[in-house]
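The complex is shown incomplete by one protein chain, all other protein chains being positioned as in the whole.
What follows is chain A.
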Amino acid sequence: MYKVKFADIGEGLTEGTVQEVFVKIGDQVKMGDPLFHVETDKMTSDIPAPTDGKIAKILIKQGQEIKVGDVVVEIEDGKTSTSVPVEENASVVGSTPVSNDLIARPTSPNPTSSVATNVIKASPLARKVAATLGVDLKLVTPSGPNGRILTIDVQSFKTQPTNQVGELKTISSSPKSSADYNNPKITVPVINEPLTFINKPMNSIRKATVKAMQKSHSEVAGFTGLRNVDVTELVQLRTQLKDFAESQNVKLTYLAFIIKASALVLKEMPNINCRIDKDTNSIAIAEQINIGMACDTPEGLLVPVIKGADKLSVLQIAVKINELANKARSKKLAVNEMVGATFTITNFGSVGLDYATPIINFPEAAILGLGTITTIPVYINGQLMPRDMMPFSMTADHRIIDGADAGRFMQKVAELLKKPAMLLI
């Protein structure tokens, strides 16, 4: 019997949540076949079978939290004898599942149960009418045979006048010449409900986000710089290249250009592409330029990484964006696709924000936030022109990045985006 333990599949991973179990007792599996799907901090993964054999025991179920080291599945691999011999599959057709699992004996079969007495009898049509009119069927007096609420009962219930309506009528029919504001004619119900909550458990991604944001907020001295960037030519260039990109099956977004521009400037300004090394009390300058890309998914925020962004063309970056975003949304990101970022870009413009104060993806030193592109009138050389402007919000760790450097960084990125053809050279 091979006891499959949940191993550390990430970096220092300790626990995860079972999303789906793919096997059932009696299943034959081959080494590498997926056994179950697990969600851990910031990533999800299929866990493969470590050996060939037959599934003998499943010790996990959907939604269960498991810790590294837990035995999750037992596979009969024929190498170690089990304490209880399992009967062989003796049939000659197909492969019937075989197991020694003992199910409970039925307690005395109980064929009859009393019919509930408080149930409401109403035809589906009457129920529909009640739902449409907002009538609580419990309050309606039935007039139909056998205590059935008829549609007409619901309709006539709705048209019965209430006391409140009567009071309102009194107000309008007898107006006073001068209002006595201390004695309003409108009664206000006393609402004094104690404060209650409905607790919703956090999923692993949310838990990881809480941890990461807290750390960033407590350790980093973040300041945010804001500026608008003229992306009129970028909009035109993208329009020109979009069809070509489509012909290559590439979805070309503004983000691809901005990642490229940021990567080029980071190469020029390594003092932004850095982090604090507490152990040696030094500033560690990253030799690679890996851009994290914050992705909004139904489960929460995930940050896949485009590695070596300075070495990729705009189109290649576009391909990576699409691939990683799809994987993020379908929870297929692998661990190594989510680690190693040196700088992060977050696009909150896609959800309608212009400016924000993005929080640094610790331990990086800076993050760039992108707002919505808006066409606004701008004076250029004394002339008013419509220009496409994109708001930039950049948060930097003030311990190691001075305001001037952050300003220069944004300035350089803005220059490249003003003349985006530079990015294609």
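Keep in mind that, in the parts below, a residue touches a chain if its C-beta (ideal position, glycine included) is under 8 Å from a C-beta of that chain, and two chains touch if they have at least 3 such contacts; residues count from 1.
As a working rule, contacts and distances are computed from a predicted model.
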item	value
From "Pyruvate dehydrogenase E1 component subunit beta", "Amidohydrolase", "Carbohydrate ABC transporter permease" or "Nitroreductase family protein", the hidden chain's UniProt protein name	"Pyruvate dehydrogenase E1 component subunit beta"
Contact partner of the left-out chain, one of A:148, A:207, A:329 or A:398	A:148
Selected residue (touches chain absent from view) among A:1, A:68 or A:98	A:98
Per the touch definition above, residue among A:60, A:122, A:140 or A:234 touching the missing chain	A:122
For chain A, the residues touching the chain missing from this view	25-26, 62-63, 87, 89-106, 109-116, 119, 121-124, 127-128, 130-132, 146, 148
